[in-house]
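A single protein chain has been removed from this complex, and every other one stays in its place.
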Amino acid sequence: MKLAPIEMARRVALDIPDGSYVNLGIGLPTLVADVVPADREIVYHSENGILGMGPAPEPGTGDPALINAGKQPVTLLPGGAYMNHTDAFVMMRGGHIDITVLGAFQVSERGDLANWATDEATMPPAVGGAMDLAVGARRVLVMTSHTTKDGRPKLLPACTYPLTAAGVVDRIYTDLAVLDVTDSGFLVRELVPGVSADELQDRTAAELTFAPDLVALTPV
Amino acid sequence: MKLAPIEMARRVALDIPDGSYVNLGIGLPTLVADVVPADREIVYHSENGILGMGPAPEPGTGDPALINAGKQPVTLLPGGAYMNHTDAFVMMRGGHIDITVLGAFQVSERGDLANWATDEATMPPAVGGAMDLAVGARRVLVMTSHTTKDGRPKLLPACTYPLTAAGVVDRIYTDLAVLDVTDSGFLVRELVPGVSADELQDRTAAELTFAPDLVALTPV
Amino acid sequence: MIDKRVPTLAEAVAGVKDGSTVLIGGFGNSGVPVELVHALLELGAGDLTIVTNNAGSGETDIAALIRERRVSRIVCSYPRSAGSVWFEKFWRAGEIELELVPQGTLSERMRAAGAGLGGFFTPAGADSPLADGKEVRVIDGRRHVFEKPLPADVALIKADRADRWGNIVYHSAARNFGPVMATAAALTVVQVREFVELGALDPEAIVTPGIFVDRVVEVSA
Partner (left out) sequence: MIDKRVPTLAEAVAGVKDGSTVLIGGFGNSGVPVELVHALLELGAGDLTIVTNNAGSGETDIAALIRERRVSRIVCSYPRSAGSVWFEKFWRAGEIELELVPQGTLSERMRAAGAGLGGFFTPAGADSPLADGKEVRVIDGRRHVFEKPLPADVALIKADRADRWGNIVYHSAARNFGPVMATAAALTVVQVREFVELGALDPEAIVTPGIFVDRVVEVSA
């Protein structure tokens, strides 16, 4: 048993406090905005110059110029603002974003993040705003499947892919567990029911510690 | 015979082409705005975040917050814009101001400018935006009396006061002459009638060259 | 729900500690957050480092902070003015430390702090004694001096209108240092003439987005 993407998103959403300024990375993390509890007022930031981003417009409506970092149509909430790219990155790199949720190829037990390049050389490299976000957000959450599609571990003693940034990841939400990056490596906080500690360790290249108050990661 | 301040300002104004972006330093240079030929459209910049500054308002009218770098009340012309201090200095330091007219304590024959500090230590030092303007404006014009009040030369082989910036001055307008800073030092272009070349040299510490096509600097 | 509005000036400056670095907006008398500075005076915090363009004039706001011996250090570009009597008196007596910074560098150092940069090279001041003791590097044939970010504990700013998210617009040349100071402080406090409803400010024209603002307080003119 493992969590579906929307279940992972719901778990991440629980950790986003009311009033947070949040940047969601492209892909899986964008699901989070759809499932944040309705009583929380969250200000979403997009690197292309939007603060206070709202959901996708009704089909056939909306402003074609108003897209998010993943180039999908979005809206602006009351209280939202537009800014130029440079100022959008002042917010990111300058420590003004409370939380970013990012995808990952690999995360090391020291919190190193690799999420922009693999070791294949057939596609041109692309980086976007990932490095600025990773170094600048106050809290870096990673949302990823626990292993790659072909079952290789993504949580490692050290990343083998080129780094996005070193020592920046605070917490990881996988389809199997929630893990904190601590001074002594990965600390498992929550674990999906039906997966044993040994099974999780088997799917993880780095050595895991399990919290004394380990909680069941039950889909909500 | 020497030029009055308003006559100096009229001479400087002739060298400000239609369509220029101009920053006038505090003091004597501010006179220039009053005497630019009426058929020229000049955009005046002020370091505190004004582009398209207009003349002082009628007494008793005007916006108390709308002041120039010298803290005097001004107005905004149609087409003018407000910006924050950082962006105002992007314009100055970034080479976007076509012409600045500055006062000077001393100018060297290499175009070094000293206009912010003397060697007296009884008053606290103050620098303002002079250094950013001096390094950043495309053309730096100096407007100053030829000598100090007590008759000491201001145009020197080398400045003795702390520099504002080295090698930046293009042209100097004094109450006696107009001089260009060239690779071989001061070149006198225009000279007030009634002052001989020898007399001008006497009042100048650096060695002067006189242009073959020297022109009479007649008050207008 | 996000609501950065506070009802009183005292609450606006609550928690500012002795030894803080405080950015104070304004250029001459334009855009100075006079009421916030008076609230800071009332609060009693001392041993402050004040970062501001001018060193106060007359008997109010920054001059009053200096007179009441709350300021141990001032970082500014132009401390001298017609009425900067208190600053000059304490400066001559060696009781206040002055760090003189070219105005563009002052603003850019705060921007670097707000933008998460480690510093920058500028040609401004590189030929002057203000570069003494600093790293100087010739870049593209021109001398540049390395300048460090200037972060702060608190920023006190005057603006025109704010909504409950802390979005801010300013009034004419009173804008000056407000936007950059808002980015550079851990606690940014803005006094405004008027609160407006969320959504009332044009999203194309918001100058300081609420992300940079912690508290807003209304001060009637």
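All chains are identified by letter, namely A, B and C, in their written order; residue positions are counted from 1 within each chain.
Quick note on the criterion: a contact is a pair of C-beta atoms (placed from the backbone, for glycine too) under 8 Å apart; a residue touches a chain by one contact, two chains touch by 3 or more.
None of these values were measured; they are calculated from a predicted model.
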Please provide the labels of all shown chains that the missing chain touches.
A, B, C
Looking at A:Val127, A:Ala158, A:Ala197 or A:Val215, which makes contact with the chain not pictured?
A:Val127
Of the residues B:Gly27, B:Gly62, B:Gly80 or B:Pro125, I need the one that contacts the missing chain.
B:Gly80
Of B:His45, B:Arg110 or B:His146, the one touching the omitted chain in the full complex:
B:His45
Using the document's contact rule, name the residues of subunit A that touch the chain not shown here.
46-50, 63-67, 71, 76, 82-86, 89, 92-93, 112, 116, 122-132, 135-136, 162-166
Need a quick check: the contact residues on subunit B for the chain that isn't drawn.
18-19, 21, 41, 43, 45, 51-52, 76, 78-83, 89-97, 135-136
If you put the missing chain back, which residues of subunit C would it touch?
108, 112, 115-123, 137, 139-140, 142, 144, 169-172, 202-205, 207
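The rule is simple: only the chains that are shown with their structure count from here on.
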Please flag the chain sitting at the greatest distance from subunit A, going by CA centroids.
B
Intercentroid distance (Cα basis), subunit B paired with subunit A, Å
55
Averaged over CA atoms, how far is the centre of subunit A from the centre of subunit C? Could you give it in whole Å?
35
Among the residues of subunit A, pick out those that touch two or more other chains and give their numbers.
none
Residues within subunit C bordering two or more other chains
111
